[in-house]
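The structure that follows is given in the form of structure tokens.
The complex is shown incomplete by one protein chain, all other protein chains being positioned as in the whole.
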């Protein structure tokens, strides 16, 4: 398995999820953007490998409030074992009628150095989580305890989240649009391409702002576009 | 019927809906959080007894614009009869394709001293309502007049709102996560328990921020946790 | 066909979508508010004639990334042909799992003098679009490229958007509640009525703020209301 | 209030719900067909006045299995008080995750002479109910007891069912397409018009089967159509 | 444009939609099966080129019952112009709350020699349509007239139906599972491959019925499988 480089992670922190979905689409991937998963706060960036937690529907005799007394409860294990830099990704089957974590667990995750939280369920005490210096993404604020709907089962197995397959170690990248999941083996290559694509789009945006038509410019079908871009890059 | 104390209402204004759903879950209640109902403005707190308005689907011959000329129209009655301190809770069958009230009615409700508005339909002139000094919760901004979808029928009868049963006099509590409905007979007891639970969670949050693991701390399975908490309380 | 007057467009920029839906309801129109379409930024106003773009579901062999090299691609044509003052309205069949445009196209549209963008799909780089000095409305931020779901087909034909029929030249009006579509032949007449209705509602709001009951005031069943309103208008 | 005639009820048993929705549409009614409500068995006809039962969401402390021991439980009251010839219409807020009645109650209703059952929730033991000599319509077979989701509240009050307003005494008419609710005051008039419309459509269908174009025939814009129809009627 | 051969159409009448989706998946097509569109009657087969009708949402002033008096009304035009052997495919934006055609129009279509009807909306008088000797597929029986929701706009333009792009002349194939849309240029090639795949699957089914494991058999990874298949074919 290709090792994801730190360089690539740094590069990904500067590129948009829109750029990444376009690059992955060119490579044949149509389903890497988590549907229905939104940032709790705007203006933040998320990058890090997925560390997953799988829930199945809860059952009344298995999911009383007392389960949290068990130190091997998978949700507790996930919170205490997530590596620094990783992103906790929770599979709630898209059910946001309850929270999948609250501000105490989120704070613990942040203190442990995690990069962020992603859930296709709800988050409770959402305002408290939003105020942490760590980005969180979910399907909406939702006060009820997760036990009402979710039985925590497995840590760090492949899951679905927001309709997207997530394998442990895949790289989660988030911005204000939402979150994409990059298959680990593509990350180093994609990060470089994304940097270049963002650079070109910066040039395009400048051109557009000064009144240039997008025809021939975006994509750069017109040879003069590439020439102007070449000059623009030289002047950066 | 137990009287809800003013003391309890004051206490509830300081505790979160997340805490209340956990406490009620321990007592066997799984469905007290209104689904799909969100605050129009963040940072507000709602507490007060439910005063309800029931809509059924509208009918073209019964719900022309002229119905508002009738001073006994149930929506108008609700607005002019809601007691000071109460919360207007509207059953729109979760249909937010139209508004269930607008800024003029909302302003009248506020002037009359009501505690807030909760609807599982839309609200129109939502920005105007958000700017009132009174919290409002709904399923989203929605400009069309309620007559297009809703026929106002009854005032202060039991209803469903956001999938939750609401009996007149139940206590509605709202924060940034959303709104819970506390059955009236449980309120005094729950308010006290909630205060204590919030106090403990404040301690836990401090512990977590200084690097303590949640294992043994939350819940306080570890006897040392309870001892530290005891000291912490003594020092408050 | 009645010509929409510039005067009417100016008037519409000062009236709310709530007022317009009420007026149109009186004329028998129940479905002019675009469902599920929200502003990217609050506090903006949209007014302008619809210039439409129709998408159908995409097909893998027709919608590769290379289609944008074709200068006659309907999305590109729409962006480069939209008249100054017009609103680009996109029919995405309500599918917001992908974006229907991004910040480069939106910037180009703004530079060309368009009045705004309305889509019942997603918008990508949504924060970048929100920062433009031009209002945009959509079903949510969504990073993936439109090619994954949408095949651009036609420019300036009748479409559906947010469940509402939109004919080219209909007047789109948006505020914080969302967007309404006014059939072109009604605009001049409705604009005037809306101005008067807003004036009356300003009076009503003042009355309500000073403690007057809505009974007899709103609607003004009580003759004294109309007299007070007459005086109020004289004093403006 | 106009009395619904027995003659009208008999006539309605011979006309289709499609015909009735067209006639009501001409009179300005757009929402009389119950959405999501289907017959348990094909080939049956339902006609009778609505006798309603209103449910709100259930609550754990109010809706234990023991509530059925109370002879005043509204569901039991409804079953034992429904008049002969009437239709039990249940408002389940469109939630079919549980049954709203089972085969024992349905059998009791049939034995008491009721005309049928309509629910926008589920029905349990649905096959057993389908085999009764009484038509039933619902949102699908669903085994769980209604107590899990529904708290029976009121008998014979106005309700919504399938998104349609139902007032006690409105006439429910069902066929294989589903169920319509006719406002009581329109029934006598509509029944006659429906008979005539069905007669004309029988003529049209014969014409179409022998190869006549629908242009000029349906609707009968062509004067010769009306003449042929006149002859056809004379020959019946 | 490749001409679709009559031979191919005959072949397609003998292969299943499941087989066709697998073959098209191998060629990179993931979205050719119409979602939410079901046969009105089981045991029928549909094959024929698409002849389309596009609806947008209706508008009260444009879609009164009198529009059908206009012989150029697009729905009427579609019914009277559909070629023999073609399939009427209607884009109802997936809205089945009303019917998109009834038994009179369906009968006229059948008399004119059409191959069938496909709609992602409802069909009214659905039982009457089911009894025709022509297959029809839709999103469910639905009595209300189409005018309540649908404004007929265009005949034989590209549309979406059941979430699938449909270009006039694409080949619609239906069985009990539902309907697929084959892009016209692939039909001749796919028909042949499908015949062969069905033949192989008949062999596989026989093998499975006599107790053979699917491992090595399906797909035929095991060389002995291919040998047995070769013998099987020789013996047919």
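Labels A, B, C, D and E are assigned to the chains in the order they are written; within every chain, residues are numbered from 1.
We take it that a residue touches a chain if its C-beta (ideal position, glycine included) is under 8 Å from a C-beta of that chain, and two chains touch if they have at least 3 such contacts.
No experiment lies behind these values; they were computed from the predicted model shown.
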**Message:** Given that one chain is not shown, what are the shown chains it touches?
**Reply:** A, D, E
**Message:** For the chain not shown, which residue from D:37, D:50, D:79 or D:204 touches it across the whole complex?
**Reply:** D:79
**Message:** Of the residues D:85, D:102, D:168 or D:220, I need the one that contacts the missing chain.
**Reply:** D:102
**Sole contact to the chain not displayed, among D:13, D:141, D:195 or D:215** = D:141
**Prompt:** What subunit A residues would touch the chain not displayed?
**Reply:** 28-31, 56-62, 93-94, 151, 153, 158-160, 163-166, 183
**Asked** Residues of subunit D in contact with the chain that isn't shown?
**Response** 65, 68-69, 71, 76, 79-80, 97-99, 102-105, 107-108, 111, 124-127, 140-145, 147-148
**Complete:** Residues of subunit E touching the missing chain are 16-18, 20-22, 25-26, 30, 32-33, 35, 38, 42-43, 175-178, 180, 201, 204-205, 208-209, 211, 213-216, 218-219, 221
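The working rule: only the chains that are shown with their structure count from here on.
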**Centroid spacing, where centroids are CA-atom means, of subunit C and subunit D in whole angstrom** = 39
**Prompt:** From the C-alpha centre of subunit A to that of subunit D, how far is it in Å?
**Reply:** 49
**Separation of subunit A from subunit B, taking each centre as the mean of its C-alpha atoms, in whole Å** = 32
**Asked** Where does subunit C touch two or more other chains at once, residue-wise?
**Response** 30
**Message:** Once the touch criterion is applied, which pairs of chains come out as touching?
**Reply:** A-B, A-C, B-C, B-D, C-E, D-E
